[in-house]
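A quick write-up on the structure given underneath.
Here the complex is missing a single protein chain, while all its other protein chains stay put.
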Amino acid sequence: MVTVKYFANLKQMAGKEEDQFDINEGTTLEQLSDLIKQSVPQLGDMVREKKVMISLNYDVVPLDTVVKDGDEIALLPPFSGGI
Amino acid sequence: MVTVKYFANLKQMAGKEEDQFDINEGTTLEQLSDLIKQSVPQLGDMVREKKVMISLNYDVVPLDTVVKDGDEIALLPPFSGGI
Amino acid sequence: MSTALESKVRIQREDFSVTDEIEFMKKSSRNIGGITTFLGTGRETNKGENISELNFEHYPQMAEKKLGEIREKAIKDFGLIDMSIIHRIGHIEIGDNIVLIIACGEHRQETFKACEWAIAELKRTTPIWKRETTSKGEVWVQATP
Partner (left out) sequence: MSTALESKVRIQREDFSVTDEIEFMKKSSRNIGGITTFLGTGRETNKGENISELNFEHYPQMAEKKLGEIREKAIKDFGLIDMSIIHRIGHIEIGDNIVLIIACGEHRQETFKACEWAIAELKRTTPIWKRETTSKGEVWVQATP
């Protein structure tokens, strides 16, 4: 099982802070986006269309990265910290 | 009469903070250095040899600048403010 | 999330004292000659829009991790003595402090370069998001990719 967190406006779109999904061995983030799409259709599309960044265990990674049980994934809209 | 001030190590060389000199109309700073030389030989030479900067009424000026009664002149060793 | 002065990268709700943070950094070395500090503050207008308040949200753990990476890279790449980075989250009024970056070096040149690089890198890599409250309501800044 992996956790997928939603932040900022994506959290508002999702109407929740996170989802948890059971995954098969060898699942990539791209494949995980299908599960996200089942939960929040709009967000699944945004991942596929690379409209959001995606992090795996606190680092931004490409979509072909494989996830494993216990991983923490997050969908990240463009950052606007600083000033 | 003009006042000539000495700062930092120049004050130590002169052994005093300032001199006052009577000047003729049209006297340049270069000519004034002869009067400074009579008071503090080493400093008069340093002015002629451009080893110090010279200010007239709080601005650094060239040696051919003419001085007039009441002017404040200063001999300025290289600055070392800031850090 | 730590608010004590013990940590040199922090994300916190509370305000910070620039003086206290600088004095804390000075303890790193007696050879600090130059300290460049960048302080970001809440501006009243943005792209012509009048802002009444700001709210910052972050991704806990990842944001702190990224700030730590920025700090380490800045110290190494620019030859700094030390650096600290503090970012506030939550509600921010106009004029309030938002972010503070302190770059300490023997000489000033590297501290300017490192501080300027660090704030740009923070904006690029650190998962923090700003929500502006305007007369039109609340908007996530740059919410559309």
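Assorted remarks:
For reference, chains read A, B and C in written order, and residue numbers begin at 1 within each chain.
Methods note: contacts are C-beta pairs under 8 Å (C-beta built on N, C-alpha and C of every residue); 3 or more make two chains touch, one makes a residue touch a chain.
Everything numeric in this text was worked out from a predicted model, so none of it was measured.
In the full assembly, the chain not pictured is in contact with A, B, C, by the touch criterion defined above.
Checked against the hidden chain, the listed residues C:13, C:43 or C:91 yield one contact partner: C:43. The chain that is not drawn here is touched, among residues C:32, C:67, C:128 or C:141, by C:32.
Hidden from this view is one chain, which touches chain A at 83.
By the touch criterion stated above, the residues of chain B touching the omitted chain are 5, 7-9, 46, 51-52, 55, 58-60, 74, 76-83. Listed by residue number, the positions of chain C touching the unshown chain are 17-20, 22, 26, 30-45, 94-95, 106, 108, 111-112, 115-116, 119.
In this text, only the chains that are shown with their structure count from here on.
If each chain is drawn as a node and touching chains are joined, the picture is a simple open line. Comparing the centres of all chains, each the average of its CA atoms, the largest separation from chain C belongs to B. Look at where the CA atoms of chain A average out and do the same for chain B: the two points lie 73 Å apart.
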